[in-house]
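Some chains have been omitted; the remaining ones sit where they do in the full complex.
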Amino acid sequence: MLSVMLNMIRQQSETDPQFMKENMFVAVMDNIFLLVLVTLLSVVQNVFFALKVEKECTGQQSKHNSAAFERLSCANRNCMDTYPTFLAVLWCAGICLSQAPAAFAGIIYLVVRQKYFVGYLGQTCQSTPGFLFGKRVLFFLSLMCVVGIINHLMLTYGGSDYKEYTQTITKAASTLLLLP
Amino acid sequence: MLSVMLNMIRQQSETDPQFMKENMFVAVMDNIFLLVLVTLLSVVQNVFFALKVEKECTGQQSKHNSAAFERLSCANRNCMDTYPTFLAVLWCAGICLSQAPAAFAGIIYLVVRQKYFVGYLGQTCQSTPGFLFGKRVLFFLSLMCVVGIINHLMLTYGGSDYKEYTQTITKAASTLLLLP
């Protein structure tokens, strides 16, 4: 009886892939829509940065304030250099463990990046000297990835599932990122 | 009866993860293979750009045409700066709404990028001054993401599903990108 049913379900899933797809689509979207939102926000911020640099670049030809353009361009390049790293860690953390803390950390990263860029806009002494602003956020997201992978391996080989505990701890820990 | 069946299906899915995986693999591949193709094309284009810059760089040492190398290197850097943004928006749009219009927009973006790079190759006056070539394509892809997320939220909280309508509208709207 069981095998008959399972075969029917198999055939059903094979003959009607729409059935599988629709359910999967909803489940996938449930797990990633916050990450997509943060990614969109970061893209909007990228465009904002690029427009700032472009405006300064075209304004530069008339006013010759080369130092401001140089600073702006450098800030933009530093932001762009770490952007793929940020995206990769954000999505890995969101998929491996849970999306809400990852998206929250992502938004904090965007705020820090905005502050860094605006700091570069002002006087030189305001600018952060390092390449790695938002080290703490990236470290937190990487830690989430590691915890997610360890949890998956324990689930596969050990049979114990601590995912709910780790998700609760992660949500609590993500508020620590708000500390200055 | 229902609960018995469901438990059996649960057990089946748990004891035979291969069953779940195979169906999921086909369903996932159905949803992303066009995006993978566009990504591969963009990688080939990146390699083409890098080879052009490398050729100019090694040729520069003998002929000392520094201006051409400078221009080429700048064009390449502008393309690379927006590449992660493009990839992120392309994949988000393809996963959130539907892959065919997203892949179509991605190909148009690649054509625009090729034109931009070749424009830089020629005389300086041909080159686009801005950082953001293909603004329209990126805006269209971002819009697709937003529509996809709104549709998902309406499906989750409102119970109404406009996905088919939005997909049809998106497919029609994507042809508007062909306008010069």
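Letters are used for the chains, namely A and B, taken in the order the chains are written, and counting of residues starts over at 1 for each.
Following the convention adopted for this analysis, contacts are C-beta pairs under 8 Å (C-beta built on N, C-alpha and C of every residue); 3 or more make two chains touch, one makes a residue touch a chain.
Just so you know, these numbers come straight off a predicted model, no measurement behind them.
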With 2 identical chains placed here, how many copies of the sequence make up the full complex in this file? 3
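Here is the rule we use: only the chains that are shown with their structure count from here on.
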For chain A and chain B, let me know how many angstrom lie between their CA-based centres, rounded off. 17
The chain A residues in contact with chain B across the complex are 2, 5-6, 9-10, 13-14, 17, 20-21, 24-26, 28-30, 32-33, 36-37, 39-40, 42-44, 46-47, 50-51, 53-54, 57-58, 76-77, 80, 83-84, 87
Hey, which residues of chain B end up touching chain A in the complex? 5, 8-9, 12, 19, 23-24, 26-28, 30-31, 81-82, 84-85, 88-89, 92, 95-96, 129-132, 138, 142, 145-146, 148-149, 152-153, 155-156
